[in-house]
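What follows is a set of notes on a single structure, which appears directly below.
Yeah, one chain of the complex is gone here, protein chain that is, but the others are all in their spots.
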Amino acid sequence: MQWNPETIVAVAAYTGAGICMGFGAVGAAIGEGYTAAQANHAVSRNTDLSGDIFKNMLVGQAVAESASIFALVIAILLMFLNFQGAPLIKAAALLGAGLCMGLGALGSGIGSGLPGGQACFGIARQPAVTGRLTTNMLIGSAVCQTPAIFAMVVALLLIFIDFSRLPLQPGWAALIGAGLSTGLAAIGSGYGGGVAAGASCEGVARQPLAVGPLTTTMLVGQAVAQTPAIFGLLVSFILLFRGIPASESLAPAMALLSAGLCTGLGGIGPGIGNGQVAGGAVRWVARNSAIAGDLMRVMLVGQAVSQSTAIYAMVVSLVLIFVV
Amino acid sequence: MAIEGADLIKAAAFLGAGIAMGLGAIGPGIGEGMTAAKACEAIGNNPNEAGLLTRTMLVGQAVAESTGIYSLVIALLLLFVV
Partner (left out) sequence: MGELGRIHQLLVSIGDYRLAINLEVVVMTWIVIFALVVFGLATSRRRSLLPAPIQVLGEILVSQLYGLTEDALGADLARKYAPLVTALFLFLLVSNWLGIIPHLEEPTKDLNTPLALGLMGFVIAHWAGIRSKGFKAYILEYFQPIFFMLPLNLIGEFAKIVSISFRLFGNIMGGSIIILVVSYLSWNIILPPLLNAFFGLFVGTIQAFVFTMLTVVYIAVQVK
């Protein structure tokens, strides 16, 4: 049976769209479910405030939905853009785009539901600070979507750049690797950012006066927790834009695919871990805001150490790309 | 496209290196994060002992890091020796 390139490109586009929306729906749904569960819990504790809690739940869920909306945009683009006459290598790019956006939406989807839930619960505890809680929730939830946005940027690049000058072998591996690198690395960073944001909402309800140091600690912690996703983005860009010599053998292709996998998988753990550090620091800034500076310093040291494995993974990836 | 034995072995070694370092980095990252989170909590409880607590945290993290370093060693061996 003979396949012509157009059929394979179409197959890759539809497979990519399916993977993208399938994975992309998982995270946001879990996150929104968590928000709703906490909202129910909160209503049961303080029935008088059910109106406020309900409003806050809806707003939080609408923001948590963003990650899956990004996945939907990419899936629709993959399905309805016209790829006729595209070279065979486009198939790899489209599959990579679907993988990247689908995996990338997982962590951010779950993570951005956490602040929503904590804010609903916080309203039941401290109704007087509802406004501050909602603002804090929106900021935290929006910032922890940054990894999903990185994934969307890489997916859009994979869809719209013309790769016809890239040799098919080992170019296909570079493109799928580029998608996997950002997509996988975004899982950890997205979830980690959510842990920090959730702790911040909890903290605002506990100690409304400390809202300034709480927001600052949360933002710094989230920014550091996003570093693994930035490593993933960096490796993706190197894989996308570095000219690759054609080669008939399998080894260079596996090296490039493996480089993407390595930074991607390696970013998951440090992303989650950094988020937990930031969450712990934020939680204790709320209890003892006088030592916010000390806590921030310890948080940064702890995060730097916990990031070392992500750096090892990136070093191995760079060796795989440039040395081998 | 003819795939020879030596090429296949090289390809498998490269793929293995990536997977080893990638998966191996997940555990230490999460574990060290938990350590540091607890250290923040402890310093919040007892700010005067911040130096001692930071030292304990760093030693604990260094031990937790060892599996990550094993992964790195195996990945580099797969890349350059095998």
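Each chain carries a letter (A and B) given by its place in the written order, and its residues are counted from 1.
As a convention for this text, a contact is a pair of C-beta atoms (placed from the backbone, for glycine too) under 8 Å apart; a residue touches a chain by one contact, two chains touch by 3 or more.
In this text, all values refer to a predicted model and were calculated from it rather than measured experimentally.
Taking every chain of the complex into account, the chain not shown here touches A. In the complete complex, the residue from A:Cys20, A:Leu49 or A:Val63 that touches the missing chain is A:Val63.
Only one of A:Val73, A:Ile161, A:Ile291 or A:Leu318 touches the absent chain when the whole complex is considered: A:Val73.
Residue A:Ile139 is the one among A:Ala36, A:Leu49, A:Leu78 or A:Ile139 that touches the chain not shown. Although one chain is not drawn, its touching partners on chain A can still be listed: residues 58-59, 62-63, 65-66, 69-70, 72-73, 76, 80-81, 132, 135, 138-139, 142-143, 145-146, 149-150, 152-153, 211, 215-216, 219, 223, 226-227, 230, 233-234, 300-301, 304.
The rule we apply is simple: only the chains that are shown with their structure count from here on.
Within the complex formed with chain A, the residues of chain B that make contact are 1-4, 7-8, 10-12, 14-19, 21-41, 43-45, 47, 50, 53-54, 57-58, 61-62, 65, 68-69, 71-72, 75-76, 79. Per the touch definition, chain A reaches chain B in the complex via residues 169, 184, 188, 192, 228, 248-251, 253-255, 257-277, 279-281, 283-285, 287-288, 291, 294-295, 298-299, 301-303, 305-310, 312-313, 315-317, 319-320, 323-324.
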